[in-house]
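To start, the structure under review is shown below, and the notes come after it.
Removed: one protein chain of the complex. Kept in place: all other protein chains.
Just so it is clear, A, B and C label the chains in written order, and each chain counts residues from 1 on its own.
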Amino acid sequence: MLDKNGIAKRIAQELKDGWYVNLGIGIPTLVANYIPDGIDVTLQSENGLLGMGPFPTEEEVDADLINAGKQTITTRPGSVFFHSADSFAMIRGGKVQLTVLGAMEVDQNGDIANWKIPGKMVKGMGGAMDLVASAENIIVAMMHTNKAGESKLLEKCTLPLTGVNCITKVVTNLAVLEVKDGAFILKERAPGVSAEEIKNATAGKLIVEGDIPEMTI
Amino acid sequence: MLDKNGIAKRIAQELKDGWYVNLGIGIPTLVANYIPDGIDVTLQSENGLLGMGPFPTEEEVDADLINAGKQTITTRPGSVFFHSADSFAMIRGGKVQLTVLGAMEVDQNGDIANWKIPGKMVKGMGGAMDLVASAENIIVAMMHTNKAGESKLLEKCTLPLTGVNCITKVVTNLAVLEVKDGAFILKERAPGVSAEEIKNATAGKLIVEGDIPEMTI
Amino acid sequence: MANKVVANAEEAIEGIKSGMTLMLGGFGLCGIPEKCIAALAARPEIKDLTCISNNAGVDDFGLGLLLKNHQIKKMVSSYVGENDEFERQMLSGELEVELTPQGTLAEKCRAGGAGIPAFFTPTGYGTEIAEGKEVREYNGKKYILEESLTSDFAIVKAWKGDTKGNLIFKATARNFNPVMAMAGKVTIAEVEHLVEPGELDPNEIHTPGIYVNRIFEGKNYEKRIEQRTVRSAEG
Partner (left out) sequence: MANKVVANAEEAIEGIKSGMTLMLGGFGLCGIPEKCIAALAARPEIKDLTCISNNAGVDDFGLGLLLKNHQIKKMVSSYVGENDEFERQMLSGELEVELTPQGTLAEKCRAGGAGIPAFFTPTGYGTEIAEGKEVREYNGKKYILEESLTSDFAIVKAWKGDTKGNLIFKATARNFNPVMAMAGKVTIAEVEHLVEPGELDPNEIHTPGIYVNRIFEGKNYEKRIEQRTVRSAEG
């Protein structure tokens, strides 16, 4: 079974040289720590930056330089600032090659819910709806089950949707799954996790074909 | 009767301090030469400049600095460059307080034709359609009649339209006219020109109420 | 000669009345017009405001100050998660909230300023955001029709500005400021450094002065940080 850093490490293997990538808050942010050597990835922060760098040292902290999670950050050489409409122009325009974000629920049709629990959590969707409506390549990074032990990979999302038919891949603490033709297709098992365990933790339709390899991290 | 410079001088009297103004090619361009003292007007050139200055000296000529008429120009202190979509954003957004442009025909409903003579002149509308569709305050600067002596102030435009119900004022070599409620309303006569002469040169509905003053330039 | 320069925030907000719609720049607390917000908070008789702002400040800074005073009737935002008083007022029904996706919100402001009354966007298709909105398909993909936004006053914060209203923003403090500046019937800019025309390079200006009606230099910006994340100097 993977921890959060393990999930981030596995997702980092998906990165390709030259890609522009948007990493959501939470586990997705950790992906930046595991970018493979020799791979040049440019991080987009939807509040108006291409070329996000690591957190600043105490001396470098600048209140005018934050990421979409409102954390103080730095820039890399070749970075660019732009306004919010220009930022989402490049997102909707499909120029960001990979979006990684968290979710409360994902279903076998690729629908995702991650912005609202009616009567309970009303923080808002931020840029998530724009991101999922625009990207061709969206990976959801999340735990396979919620704190109550219920599966987050469903036949049909129960919470208000963030986007429909948009998720292509899910990486959880238990598995790597593709979302295709109305089903979750098991591609890789987390170390030490059996296909049976994954099946038990998945409420939506799961396709297990042949021998499923264990992932290498 | 006014010459082209006279028309420009009369239009310059319409300028108000602090206005942003777009001047079309031809007579409108001349308006810039007669801006009254104490009036600070910022000229917008729709190819991407606010704060257009006079023509350059031979030493100042810069191929990268032209106006919408493709003429080399200069800038004034406080000028700004922007791209074409941003330029027409401010035009359509109604931020340009006065637009002055030429016309082949204007009619009593405020329609204007100035971009096409079917089978003959096919240069295109450039930015004229955007300007007339957007501005609240549009003055047409033109000769009252064409080279054949025919009126250019019509009941209904005969050429393909540039815009509808948009012209509020016309300044010609003979008169200043408002366009309102389906008629040209004579406001001022050019020096030495009688209301009768203006009536004869106007094909559209002309309203002459009371004594029409001669303009002062 | 026409003069856009006003003395301070108190003078800048003259004319803002109860019931008006305001746009306020900023993302989180970054790039917010903190001087004008403080000046509005000092005028609690101005209320029933509709505030279009990506976020709603924190309890004791930014728009949180106006919320505490009950000056805001309605918020149009994309994310409002960092403000307890906000959540309390919303859940109790005192405050109306219209959640709008961040990119749609930015594009609505830009469109409002650009004379575009409506546009199609893929964002929100199939979600509750799309309820009641026209759907149309282009090249096999579904889009919803969104209408643009304008405001009685837009209030923005810039790094540098000149007396003609030209503005330059700094780093990610740019965010919503330029698009909101476009969409105000009256636009107020507060800046850290106010200079004379000609001191800003015309090639480097982010917001042309044509959009700005009033401008002033604010003093002693607090620029509060929400998430101070640092690494060790050796890291």
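Everything below uses one rule, namely that a contact is a pair of C-beta atoms (placed from the backbone, for glycine too) under 8 Å apart; a residue touches a chain by one contact, two chains touch by 3 or more.
Note that the structure is a prediction, hence the values are computed from the model and not measured.
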>> Among the chains present in the display, which ones are touched by the chain that isn't there?
In response: A, B, C
> Which of B:8, B:73 or B:185 touches the chain that is not shown?
Replying inline: B:73
> Of the residues listed, B:161, B:183 or B:217, which one is in contact with the missing chain?
Replying inline: B:161
> Which one, B:31, B:49 or B:141, makes contact with the chain that was left out?
Replying inline: B:49
>> I need the residue numbers on chain B that touch the omitted chain, in ascending order.
In response: 45-49, 54-59, 61-67, 69-73, 75, 81-85, 87-89, 91-92, 111, 122-130, 133-134, 160-165
>> By the contact criterion defined above, which parts of chain A meet the unshown chain? Give residue numbers in ascending order.
In response: 17-18, 20, 38, 40, 42, 44, 50-51, 75-82, 85-86, 88-96, 134
> What residue numbers in chain C mark contact with the hidden partner chain?
Replying inline: 107, 111, 114-122, 136, 138-139, 141, 143, 147, 168-171, 202-204
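Heads up, the rule we're going with is that only the chains that are shown with their structure count from here on.
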> What is the distance, in whole Å, between the centres of chain A and chain C, each centre taken as the mean of its C-alpha atoms?
Replying inline: 28
> Which integer distance in Å separates the CA centroid of chain A from that of chain B?
Replying inline: 55
> Do you know which chain C residues sit against two or more other chains?
Replying inline: 110
>> Where in chain A do residues touch at least two different other chains?
In response: none
